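One structure, as structure tokens, below. Some questions next.
Omission of a single protein chain aside, the complex is shown with its protein chains in their original locations.
Showing chain A:
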Amino acid sequence: MNNQKRNTILFSFLFLGLIVLFFVNISLGSITIPFKEVYTCLTGGQSSKSTWEYIIINYRLPKAITAVLVGMGLSISGLLMQTLFRNPLAGPYVLGLSSGASLGVAFVILGASVLPSFLSGILLSPYGIVLASTLGSTSVLLLVLLVSQRLRDTMAILIVGLMFGSFTSAVVGVLTYFSSAEQLQKFTFWSMGNLGNLSWTSILILTICVLLGLFLSLLSIKPLNALLLGENYAKSMGLNFNRARLIIILATSILAGSITAYAGPIAFIGLAVPHIAKLVFQTSNHTVLFWSTLLFGAAIMLVCDVVSQMPGMEITLPINAITSILGAPVVIWLLIRKRNFK
């Protein structure tokens, strides 16, 4: 089929582009490291300068891997939610999942002084933040789901998501009022999003979480395709809807929760990337969309990270600002270009 050929070409380009971007991402930063050096270093060879090697192994490579994981995970969770809620504007950020995760993390970082000491000991460990964040995003998603079953109108679901968002940010606001300057700073840095500064242990945990989420998403491809015809048709085709929905929710919560825990709430990736994939591949088939969203998500996150590092300059801009600056216009452009927004 003609489409298949087109898809193969697109996928090859996308995959090559991703690899190039990965190298570009590692090579650019406050100090530019030549491509050749990056390559030798990554393939196990000796770099001509030991400082370069140090930067690559301890700073640039973990950051690039984090960007890939974050981009993939958030984009896929957006794709799952857009189909599950039959709403093109759904995404982890819009539906309040990220705010839920923020609330969880806020309780841990800002509320540490209020909690009993043995609890705060557990909660302040790296696992604690992941746990709190995942719990936060899961509970918001469950609440949104609960409401969405009473409201058939998909637009209302978005508004509910936005309301949860402002509710959680209000609670976070109250918590900040009672916390110390040091805690506040820690939380503010977290909330601006950060792909760097992750230890290899944290990256390992994040990788496991993202892989688990992606695996569950992979299992959901067939149910998601059935859901393209709506819940009732999907059921009439033998879909165990409740189980499928549970798996989809679990996948999105694990993805959005773990990523938000480590990288902070990152806006627009989850919303915009699936649309870019749908626009480029012109399909709703989730077998194609899964892989294209995965690749686009990783690639776009790497680009955003390159932009945030401001090549040749000392400062690093918060990643959340970059994704919003690039993402918001993309969404508006999509809306205007395709009025019926498939």
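The rule is short, and it goes like this: a residue touches a chain if its C-beta (ideal position, glycine included) is under 8 Å from a C-beta of that chain, and two chains touch if they have at least 3 such contacts; residues count from 1.
Here is the rule we use: contacts and distances are computed from a predicted model.
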item	value
Identity of the absent chain, which is to be given by its UniProt protein name, from "Acyclic terpene utilisation N-terminal domain-containing protein", "SpoVR family protein", "Ferredoxin reductase family protein" or "ABC transporter ATP-binding protein"	"ABC transporter ATP-binding protein"
Full-complex contact with the absent chain, from A:Gln4, A:Gln149, A:Thr201 or A:Asn232	A:Asn232
Touch criterion as defined above, residue of A:Ser12, A:Thr32, A:Ser166 or A:Thr287 at the omitted chain	A:Thr287
Chain A residues touching the omitted chain (full complex)	86, 88, 218-219, 221-222, 225-226, 228-230, 232-233, 235-240, 278, 282-285, 287, 340-342
